Structures are given as structure tokens and as C-alpha cells.
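The other protein chains are all here in position, but one chain of the complex has been omitted.
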Amino acid sequence: MLEAIDLTKRYEDGLLALDHLNLTVEPGEIFCLLGANGAGKTTTINLFFDFIVPTDGSARIDGIEVAREPLAAKRNAAYVSENVMLYGNFTARQNLDFFAQLSGRRELGREDYYMVLRRVGLQEKAFEQRVKTFSKGMRQKLGIAIAIVKDAPNVLLDEPTAGLDPKAAAEFMALLGELRGEGKTIFMSTHDIFRAKEHADRVGIMKEGRLVMVRTRRELAEEDLERLYLDYMEVEAAA
Amino acid sequence: MIWTIARREISEALFTGRALLLFVIALALLGTGLYVMDRDYDARRANYDVIRPDPTQPIAVAPPSPLSVFARGLDDAMGRSFEVSVIGIDIGGSQASANPLFGLFPTPDWLYLFRVVFALVAFLFGFDLICGDKERGTLKLMVSSGASRGAIAVGKWLGGWLAFLTPIALATALWLVLARPVFGIALRGDDWARILAFLALAAVYLSVCYAIAVAISALFHRSGTALVAALFTWVVVVFVIPSFGVLAARQIAHVRPLALVTAERSRIFGSEMMRAYEERRAGRTGPVFQEHWAEMHRRGEQVSDRVAGELGALARTSASLVRLSPAGAFDGLATRMLGTSVVDEARLKRDVRRYTGAILPLVFESRNAGAEVEYPAFTESRATLGRVLADGRADLAAIVVIGALATLVLFVALNRYDIR
Partner (left out) sequence: MNKQAAVSWRLVAWKECRELLVSGRFLVVAVIVFGLVATTVTVLTRSYARDLADYGSAVADRQESLRQHGHLNRLGAWYLPDRPNPMTAVVRGLHQNANLESLDNDPLAVAYPLPDLAVVVGVLFSLLALLFAHDAMSGEREDGTLRLLVAHDISRVSIVVGKAVGRALALLVPLAAGMLTGALVIAGSPNLEWSASEWGAATVLAAAAAIYVTAFVCLGVMISAWTRTARTSLVVSLAAWAVFILIVPALSPYIAGELRPTDSLTQLQRRVRVMGDTERDELGNRLSREYLAPIRERHPEIEGFLALDEQARRTALTTDPRLAAVLDTLRAASDSAWRTANRIQSEAIDALWADFEIEREAQIRATRRLSSVSPYPAWVFAALDLTGTGLRAEQRRELQAEAFAQTTFMPWRRALTDSLIAIDPTVDWWNTHIDLSSVPTFSYRPESLAGRVVAAAPQIGLLLLFAFAFLAVGVAGFNGYDVR
């Protein structure tokens, strides 16, 4: 479970990147966070992984406060960054192996890694290829494979489908659905309104650091998400 | 177009603080060098004042030159005193300082700083000029916006060159102005000409190093690899070629080991003295000892001739080989400009031998009469700056040729460079 309680981040230059975010994401749920660039989506994720510290409030992973016990908290969450970058001179399997061991999974063998790589849809011949030859899509798949191997109860993704072709994006979302089925908590920030509407259990819209709207899937079925989004954005433009 | 590209390079160096940091580093290093070498000069000057002869002493000693503050070179060797005695030449003042730790670490005189450290800076500022931009994606942009590859090469080269040379030049100029008020280093007219010639040469040398680095940046696609290639080149240019040049020269131009030369001199001394004593015991009268002393000098001169010939051949061979590297050529010509080179030391020794020949009769006379005699003062000859420059054409040409080659490589490589 992921909890943000009055989570606030103000940078040294005065910019209020996140303004008292209150949010809970339950296990077995996909939560998509929409918003313009600079709205605070990436800041939220950064706060959950102790890349930055909150100015006020707290972020909690399975009840553990991140700022107070970062290592314990990170043990329970997997991170997939926007534009996954890995060690270019290592192969896909070697990267996977390194991060698996770092996550404490030391019992896995080559076949186990291959199984995960197959599951995420990476071509067989890429398993032992150096990552620096990979396309963006291949790297994203490897990123989620790393998260799967970690087998953490929470998965946070920062714009994971940005720049992917439609087929790859669809496969990716299907994978997230499987993970949700396993009872994991999925939190992702995205610009992709359509996939958000299709796969998310709940959708939130962030504007200038504030969570201005949250709708469940059922509520969204009746409304036009795109128009909602643009409305919220236009309010800002008019003001 | 070229100037636009150049200006961007300069701005980036300024905004990222690299130019300022380089200025600070250069200021600190050049200042340390001046301080250290000036103290050294003061110590040598004090030594000179102690061993300086009055007219009744048959001693040849050359005063230290303020130019040695900038390039130590062989200044220790040239500051020795050479006392002409009846039996030979005594060396004095060979250990200039009490603290043996002075010679243990590299002396950061200006010559070392330009030859080694600022050359490294040149390499570190130029190695990613092309490949860095490729990695950032901005090279594509430049080419697609209509700039020819030639213009890019010239513009970036020019901008980067100004960005790295200007802070160093400013720091140098500042210290030149402050040298007198802060350290009391007083230079005469001819000295100034030599310093300026030295600095001009240094600027050419650094530019050539920079050109080599930029050529490297156009030969690689990743700045990580270009960095080590640049470092490797710096090591080869500054250390490996000069050292190996000298080593190879020693294989080609053999010099008799010092121990054997010293042994020969001892033998001459011993045999002549023995013969003198024996002749005296046998009853010979007259200036027996004086004859043998004169003979000692004559035979000693033959040894000196031979040694000078061998060392001269070695120096010439070594200079030719060392010249293959811009650092070696720079070092050779710079030390000659500042008067502390191997050539200058050889000239001093020739002057000493000439002086010895001139005053030897007086030395004998003084010994015989048991009275003091007035000796003419020792004067050392110096090569004029014009002469040094004329003789140094080969060194200058060597530096410039390498620079031209590097620039050629840059243009060729950039034309075939994969900018994607």
C-alpha cells in the first residue's frame, strides 16, 4: 500500500513542486496520475524513493515512512523510471542478475531470468546482448522485468509508456494488469489519457503540485476523461 | 557562422565555471612556481656571494641569472665555482642547500608548468570537443542548421582554444606584472625579450597540444574513450618520447662512464706526483714540481677535450630524437632561450677551460713567489636571443609540423565523422 499524507515539497528556490498531497493506493489497484509537465508527478515518485526529502508531510510504503526508514521502505517498492537507463556494457540478463541480487533475490538462476524476460516480451536473442544496443521499448521491458524479479508489493512507474509504439505500450499495460492481479499496488504517472482510462482503477489529475481530481473507473465510464483533463488545464490558462 | 560557433564554446566555458576554475588553478600554480623558484634564486644568489672571488682568487664562477626563476634547467650545475689550482680544477658549491628534500619532488617552475601541467589542461579541454557534442546530440543540430563541417571544425577549435588559453594567459600576465612587487624579481631589457619569447613559444606549444586533443575528439565517438586516449597521448608526448629519446641517444652516442674518467684523472695526478717526488729524490733540481703540475694540466685538458666531445655528440643526438615530441622540442628551445640548457652548460665549461688556460701561468707564478697575484675577472659568454632563435629553427619547426598534422587529421576525421 502507498500512502501520501500531506506530502509537500518546496525547493530551495521557492518553487512549490508538491502541495499537501493526500493519497492512498491500495493493493490490487492501478492508480494513474495525469498532469502537465512540471505538475509534480515525478516529484511524487522521487519522494517515495528518497531521491529527495519532503518539506512537510510524509510518504509511506506499507506503513513504513520513507524519510525515516528509507532502506526498509525501498525494500517494499520497485521503481521503473521514465526512459530506463541500464549498464550498457552488460547484457540484459547481467543487468537483471545484478539488480535481482541487490534486491536480495540471490537464489535465481539463468533460466529464471530468461523466464521473466520472456514474460515481459523481450526477444530471445536480446537476452545475452549488451544493453547499449537496445531500443527504448526493449529497455522499458527490461525495466519492468527488474521490477518483477524484485517481487516487491508496490510498483511505481514514471511515464513508462512514453515513446513506445502502440503495440509495445499495450503489451506493457497488459503486464501491469497481471501484476495487479497478483495483488500488487501499481502507481504510475503518465500522459497517456487513453490507456489510463482503459486500465486504471483510479485516475488522478495533478495541477501545479495539487491533486485536483480523482475519479474511479466507474465514474470515468460516464465522463469524457479527455474533456475533463483539458477543462482542468484550461482553467489554469484562463486564470 | 564560425564566430557564432566559437562564441558558444566560450560562453559555455564561462558559464560552467571551467574558465574561472582554470584561471584560479593557473594563478595558484604559476604563483607557487614563482615563489619556490625565487626563494631558490635567492639561495643561489647568497651562495654566489659567498663563493664569489675577489681579484686575488683564481676562481671562475657565474652568477645566477634571474631568468632561471622561470626555468630551473641546469642552473645548479652552472652555479658551481671552478677554482684553478696548480694541480687541476677544484669544484665548489656543488651542494647548494642543506635540506636534501629540495630535489625530491618535481619543481613547478614555469617551464614544467607549461610543458607538463598546462599541456594536460590543453588535452583535457580539447578531448571532447567533437565527441562530447555528438553525445549531447547538439552536433547533429549544428550540421543540420547549415554549418559546413569545416566551419564547425574551425569555430569549435577557435572557441575552445580561446576558452582554455585565455585564463592561462591572464594568470601569466598578472604574475609577470606582480613578479617585481611581490617577489622582487628584477628583469633587465634583454631578459624581458627572452621571457616574452619563451611565453610565445609556450603558447604555440599549448596550442599544438590542444590541436592534438581536438583531433582525438574527432577520432572517437564516446567522450569516455576519448579521455583516456587523450591521456595516453599526453603521457607519450610529455614523458615517454623525451625519456626514450635520451635513452636511445645513449645507446647511439656512447659516453665513457664517469667512474672511468675520474679514475683516469686520478691516475694522471698520482703518476705525475710520484714522478715528481722520485725525480726530486734522484737529485734533480729546478722547477720539478711545476713541470709535473703543468703536465697534469695538459693531460687533464686532453681528458676534458674527449669528454666534451662525447657529451656534445650525446647532447646533439638526444636533441634530435627528443624533438620528435612537441614537449621535447619545447623544452630544448625554451631552456636555450632562458639560458639554462645543456648547450649553455657546455658553453660555460668551455669558458672555464679557456679561463684556466689564460690564468694558469699566473697561478704558477703566485705559487712560486708565495705572494698574491691579481687575476683577471672571469666572464661567461652568452648566446644572443637572435642566435638562440636561429639555432632553434628545428625545434620550432618540429612543434609546428605536429600541430599542422593534428589539424589535418581533425579536418579529415570530421569530414568522415558519424554525427548521428
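Residue numbering begins at 1 within each chain, and the chains themselves are lettered A and B in the order written.
As a working rule, a contact is a pair of C-beta atoms (placed from the backbone, for glycine too) under 8 Å apart; a residue touches a chain by one contact, two chains touch by 3 or more.
None of the values given here were measured: they were computed from a predicted structure.
Per the touch definition above, the residue from B:P257, B:G286, B:G370 or B:G386 contacting the chain not shown is B:P257. The hidden chain makes contact, of the residues B:L231, B:V288 or B:L324, with B:L231. Within the whole complex, the absent chain has one touching residue among B:L29, B:A218 or B:L410, and that is B:L29.
Of B:R39, B:K140, B:R284 or B:R354, it is B:R39 that touches the chain left out of the display.
Mapped onto subunit A, the interface with the missing chain covers residues 46, 49-52, 71-72, 74-75, 77-79, 81, 83-90, 98-99, 101-104, 146. Where subunit B meets the chain that is not shown, the touching residues are 16-18, 21-22, 24-25, 28-29, 32-33, 35-36, 39, 46-47, 50-51, 73-74, 76-77, 80, 82, 89, 91-108, 113, 117, 120-121, 124, 128, 132, 222, 224-225, 227-229, 231-232, 235, 239, 242-243, 246-247, 255, 257-267, 269-271, 273-274, 277-278, 281, 303-304, 307, 311, 314-315, 318, 322, 335, 341-342, 345-346, 349.
Just so it is clear, only the chains that are shown with their structure count from here on.
Centroids built from CA atoms put subunit B at 63 Å from subunit A.
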